[in-house]
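As you look at this complex, bear in mind that one protein chain is not there, while each of the others sits in place.
So that you can tell them apart, the chains are marked A and B in the order they are listed, and the count of residues begins at 1 in each.
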C-alpha cells in the first residue's frame, strides 16, 4: 500500500483490526457521525468476472464478426404504453441527479447516450432543460422526495421510473450535504440554500404494492397511457419484488445490484445492504418466467457493469438491457489521473475519490462549483461516453457472435459456466467443466 | 399486500342479505388482491354443547359422509354436515377439543379452517369473483362477515396462505401490510405449541393472537400486546363471535376506512368497497387512528 509506513517484517497487522478499520474507528470517535460517501461497494463480491462464455466450435457454429449481423436493439415498455422506447443498444444511463452531478456532466451524459441511440435518466432533483435538450430518450425518475417533481416535465419524459430503492442503499433515503445545495439546486428542490438535504426512504403518498398499483395508474392517466412506467428496486428480496412490480403494473423493471453507485450515503449501507448484481438476475428472471412475463415486462439490470463481457453476461442470464452509472462517470472523466495532484490536495488520489457529497470533485463532475464544473467540456465528455458505449456494444456483440447468436438477447444461461462455487450458485450456471449447479439437482 | 372488507350488522334488518351486500365489497378489492380471496361469515349458530367446524381435504373427491359417520361413531354423538363446494361444515354435539382429537385420529390430512359455534371460513386461490361464486357468497345469511383479497408478497400463493386465518374459537384475522419480525416470532410461538401451515407473515399475527388468548388475555389485552410485539406495517380486522375489531399499527400507512349507520358498521381498505351499501351516502365515514383499536360487538 502506498501509505504503508511499516518496513519491519516482524510486525504483524491484524486481519480483523487492519489499519483502515482502525482509522474508521478513530474517525467515528472524533466526529460522532457515520461515514458518508459516494461511489458503490468497494468490498470484493462475487461478480461477472467469475463467469465465462462457452464459445462455439464443433457442436455450435459462430457468426462471422462484422459481417453477419448481431442485433443489439431492444424495445422497452410495450406491455401497456402506447409509445414504448426503442434503444439501439441495450446499455442505458442510470439515474443520476442534477445536484449530485454538475449541469455539464448531465449534459454530457445526454449527449453521449443520444449519439448511440440509448436513453439517459434524471435523478432526485428534477429535470434540467440542458438534460432534456441533449437527451433524445429521457427517463424521468419519480422518487420519494419528489424534489423538482413537475407534471410538465413528467409529460416531456419518454418514460417514467418509479424509484423504490437503489442498489447502494435499498431501504434508505438519500442525502445531499449543504456544500452542494447552491442557489439553483435549492430553487429546484424548494429548499433553503446550504442546508443538508434529507430524502425520504418511502414515498409520501403510497406504501406497498397494492397502493403502488393505484399510483402507477395515476401516472398513466396523467400521461394518457403513452409512456412506459419502470419500477426500480435495489437488489435484496429480488424474486418477490419483481413479482410484485409485475402485479403492480410495471412495463419495465430495473434491478440495481449492491455494486451500484450513489452520490452520497452511509458507508455502512453501501457495503452491507443488498445482494450482488449477478445473484439478483436469476431471481428476477425466475420471477418473470413463473408469471409468463419474461421478455414481456423487460428487465434492466445495473450495478458494477464495466465492459462488454459484463453486458453480455447480464443478457445471457436473462436481462433485456443494462444500465451504467459509475462506468459512465469514469468515461466522462471521473477519477481521471490527470487531476491526481488536485485529488491529493483534498486528501484523496485519482482512482480513490469517493467524497462526491463534498462537491469538490477536481474532475468537475460531482460538483456544483462553477470553477470546477468548467473543467468538464460537455461536448468532449459526451463524445468519450459515446465511444465507451460503442465499445461495450461491440464487445458484447463479439461474445454473442462467438456463441452463434444473431441477437444479444439470444444469449442464454447455458452459454455460461462459472469459475467459482459461489458464482455458480448465484448465477445458477454450472461450475466450469462440470454439470454441477450448486443447490440444484443434476 | 391486500384488500380488507368487513360488514357487521347492528340489527337483523339485513341478515338475510348479508352475503348479497358483501359480495360486491369483496369483488371491488380485486385490484388490491388478485391472487386469492376468502371470507369468514358468522351465523347459523350451534347450540350449547355443540361445536361447528369448517373442514377441507386436499383430495377434491374426499368422502365426507364416511368421515362424518366414522366421527359420529368414534365420538358417540350426533353430527350434522353440509357441503359447500370442496368445503364441509360439520356441527358436532361435543366440545371443540374432543372433536379435534377425534378428527386427527381418523384422518390427519383433514384441514380445520375454523372452529367455534358460529364462524365458517371459506377461502381459495383465484380471483375474488370466482371464489364468491364458488361458495355462493351472495346467498349467504348471517350477522357479520369479514373478507380479504390477497396480493402475495413473500409467501406462496396457496389456499393455506389465504386469509382469513383462524385464531381461536370463533376468531379470525385478516391483514393488510407486511410484518418485519415474523420469522423470529414464529419460532417463539412454535416453541409455545402454536402450529403453522405456511411461511406467511399474517399467519404469525394470527398465531400470536391465538397464543395470547390461550394465555388468558382478553381480546383487548391481546391486541395491546400485539402492538408491542409485532413490528412492521399492518391494518388488521379481527372477526369475533359477536362482532369485529379493527386495528392499525402506529405508523398507519396501510389504508382503512370505516362507515357506520344505524344498521351496520362496515370496514374496507378503500372507500370504493363501501359504495354499494344501502344508506352509505348518509353514513358516518372516517379512518381509524394509528395504534388504536375499534371494537363492535352485539350486546
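The rule is simple: contacts are C-beta pairs under 8 Å (C-beta built on N, C-alpha and C of every residue); 3 or more make two chains touch, one makes a residue touch a chain.
Note that contacts and distances are computed from a predicted model.
Between the names "GntR family transcriptional regulator", "ABC transporter permease", "N-methylglutamate synthase subunit B" or "2-oxoacid:acceptor oxidoreductase subunit alpha", the one given in UniProt for the chain missing from this structure view is "N-methylglutamate synthase subunit B". The chain not shown here is touched by just one of B:136, B:180, B:215 or B:272, and that residue is B:272.
The omitted chain makes contact with just one of the residues B:15, B:105, B:229 or B:289: B:289.
Shown as candidates are A:31, A:57 or A:435; the residue that touches the absent chain is A:31.
In the complete complex, the residue from A:136, A:217, A:286 or A:420 that touches the missing chain is A:217. Residues 31-33, 145-146, 149-152, 154-155, 178, 189-192, 194-196, 198, 200, 204-206, 211, 214-215, 217-218, 221-225 are the ones on chain A that touch the missing chain. Those residues of chain B that touch the chain absent from the view are 252-253, 255, 257, 270-275, 285-287, 289-290.
As a convention for this text, only the chains that are shown with their structure count from here on.
Per-chain Cα centroids separate chain A from chain B by 44 Å. Looking at the complex, you find that chain A touches chain B at residues 202, 207-211, 213-214, 237, 240, 243-244, 247. Listed in rising order, the residues of chain B touching chain A in the complex are 1-3, 31-34, 151-154, 176-178, 233, 253-255, 269.
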